[in-house]
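Single-structure report; data block below.
Only a single protein chain was left out; the remaining protein chains are all shown in position.
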Amino acid sequence: MTTRISRNDLAARIAADIPEGAVVNLGIGAPTLVANFLPEGEEILLHTENGLLGMGPAPEAGAVDPDLINAGKQAVTALPGAAYFHHADSFAMMRGGHLDVCVLGAFQVSQNGDLANWSTGEPGAIPAVGGAMDLAIGAKDVYVMTDLLTKSGEPKLVETCAYPLTGVGCVSRVYTDHAIFDVTPDGFVVRELFGDNTVASLEAALGLSLTPKD
Amino acid sequence: MTTRISRNDLAARIAADIPEGAVVNLGIGAPTLVANFLPEGEEILLHTENGLLGMGPAPEAGAVDPDLINAGKQAVTALPGAAYFHHADSFAMMRGGHLDVCVLGAFQVSQNGDLANWSTGEPGAIPAVGGAMDLAIGAKDVYVMTDLLTKSGEPKLVETCAYPLTGVGCVSRVYTDHAIFDVTPDGFVVRELFGDNTVASLEAALGLSLTPKD
Amino acid sequence: MIDKQVADAAAAVAGIPDGATVMIGGFGRAGQPVELIDALIASGARELTIVNNNAGNGDTGLAALLAAGQVRKIVCSFPRQADSWVFDGLYRAGEIELELVPQGNLAERIRAAGAGIGAFFSPTGVGTLLAEGKEEREIDGRRYVLEYPIRADFALISAYRADRWGNLVYRETARNFGPIMATAATTTIVQVDEVVGLGHLDPEAVVTPGIFVDRVVAVGERPWLRDGVFVGGVDLEGSPLAASAEEAS
Partner (left out) sequence: MIDKQVADAAAAVAGIPDGATVMIGGFGRAGQPVELIDALIASGARELTIVNNNAGNGDTGLAALLAAGQVRKIVCSFPRQADSWVFDGLYRAGEIELELVPQGNLAERIRAAGAGIGAFFSPTGVGTLLAEGKEEREIDGRRYVLEYPIRADFALISAYRADRWGNLVYRETARNFGPIMATAATTTIVQVDEVVGLGHLDPEAVVTPGIFVDRVVAVGERPWLRDGVFVGGVDLEGSPLAASAEEAS
């Protein structure tokens, strides 16, 4: 029985949902994989909150420019048509609702769209939030890319987040290795099932009541 | 008996008080005359709130560029070292207290530094404020350039402004055709007398108690 | 391929309905998107609320839109000018509503709309008629009034050059309100002298990134730029040159 797709397949699945012309911010970590699967020949603009719209792929190893990095501090390139701006302008772009999509990782997503992805609340851990809270409330659509379950088998889609929140009611869709869920006023709606998953099997795994797509 | 200096002499007197390196905004009308008397060979930067720092003099008549104007919508030039910016950045520069001096006209100035210069409050008049309120509260020093009396002989330095205010407690100095006044916690201090004026003659003209300079 | 160019000014302003709030760029004549305004006049849209720094100069551009009776209300800082006779007449006749806003608050409120700021405390206007009825607060010993964002359905602005992604550069003080209005409208429509190839604008010098732009129309280089010398429009004081003088030249 197949119940999970690979992280690359999931990235490709997310990329397929991003229309040409969209302006997209891909969060640090797994979401950056989405860039590898954006359709060739289509123009989708990548925004990085440290001040660049029109971000290109990683440079050749011999052509790294330390002044040109993404939010994860990795070396990147700029496409023809790119524009640079300062941090206040960059976050105004996000906060003002001008980005079409951002893709973020998550520790937990609640059925009303709350996102927890910046802190596990462990005592002694050093807190760091970066641009996560701004991204969470900024884009027109906030997509979460995550495994359905933690490594120890705990659901990451929950009734109420136990971890400290990143944003309230901000997530529009959750792409997991088992299925895709829309966040709606009625809670999680199963948009697409991968492999042999069923709504019933997901309800059992999550301990949540799910709504099948019409 | 000489009690008044000319408007050009007053403009020259104001110009003499502006130190090299200052960033200055000259309001519409008489204050623009000050630019003609800034010392040759010294660098004083003129700001115009419609988006230019490093404004130069008027162009030759045959070289007017309609894209390059000052706040009074007159044709100007830009000096080497100039910079253009948009309106939000330009007024941030003012509101944030980065300008050293602005020179404004006035209907009335009160002894606590209130300025009235945008409306006479006449019924039926079309109101217009422009950048006056922003300039009034923005510069480190707000200088007023005005006649001491209206054409009909009414004092323009008053105990309390009768006209609608432009800004509260914002004026630091008043340059008039009769004398120069500092606005202090003790009211108007006579900084400099022109011609045959005395503190007593000014007190009589204004109906105000004035403080001589130490 | 992303290509925000449209064929002409009429196509650029298509879909602006009666009752829309429309920001129009420009400070006086500098940066005024005259071709877009002419197309808006031709479109016949009525009952508009216009946001601009002024209320029209002479008989062209914004003044012509007012004269056509298409504007219900104007939000601006400085309506009264030597050549604002169209507005003056409408205002005195009670045929147009005026909301007067200090220029810096106007600019910052437009920026706030584009930047997702819910409201902000401004020191400008405190203690004046224009702050009456507004929430006031003292912060760190200074008085402020609470100002709210100004949003629009459409922005019509003028820039110098664009590329097909909608990246914009401006020219001199014609920049003025264009960059902030572009961020504050649901649909931003731009006229430019020229559309250049993607990558031809210096990414360090782009003032408005294309994310803020929906439609671009090239209206051709202005004659006084093409010829390298200014030959019409305004005199040194900013007043319109007499038509006869232009015709005689």
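Going in written order, the chains are labelled A, B and C, and every chain counts its residues from 1.
The rule is simple: a residue touches a chain if its C-beta (ideal position, glycine included) is under 8 Å from a C-beta of that chain, and two chains touch if they have at least 3 such contacts.
Worth saying up front: this structure is predicted, and the values here are computed from it rather than measured.
Put simply, the hidden chain is in touch with A, B, C once you look at the whole complex.
For the chain missing from the display, the contacting residue among A:7, A:87 or A:213 is A:87, taking the whole complex into account.
From the set A:81, A:105 or A:131, the residue in touch with the chain omitted from the display is A:131, counting the whole complex.
Checked against the hidden chain, the listed residues B:27, B:54, B:105 or B:130 yield one contact partner: B:54.
The residue from B:82, B:149 or B:199 that touches the chain not shown here is B:82. Those residues of chain A that touch the chain absent from the view are 48-52, 58-59, 61-70, 72-75, 78, 84-88, 90-92, 94-95, 114, 119, 124, 126-134, 137-138, 164-168. Mapped onto chain B, the interface with the missing chain covers residues 20-21, 23, 43, 45, 47, 53-54, 78, 80-85, 92-99, 138. Contacts to the hidden chain, counted on chain C, fall at residues 108, 112, 115-123, 137, 139-140, 142, 144, 148, 169-172, 202, 204-205, 207.
Here is the rule we use: only the chains that are shown with their structure count from here on.
Chain-to-chain contact here is organised linearly: an open path runs through the chains from one end to the other. Centres computed as Cα averages put chain B at a distance of 28 Å from chain C.
Centroids built from CA atoms put chain C at 37 Å from chain A. The set of chain A residues that touch two or more partner chains is empty. Listed for chain C are residues 111, each touching two or more other chains.
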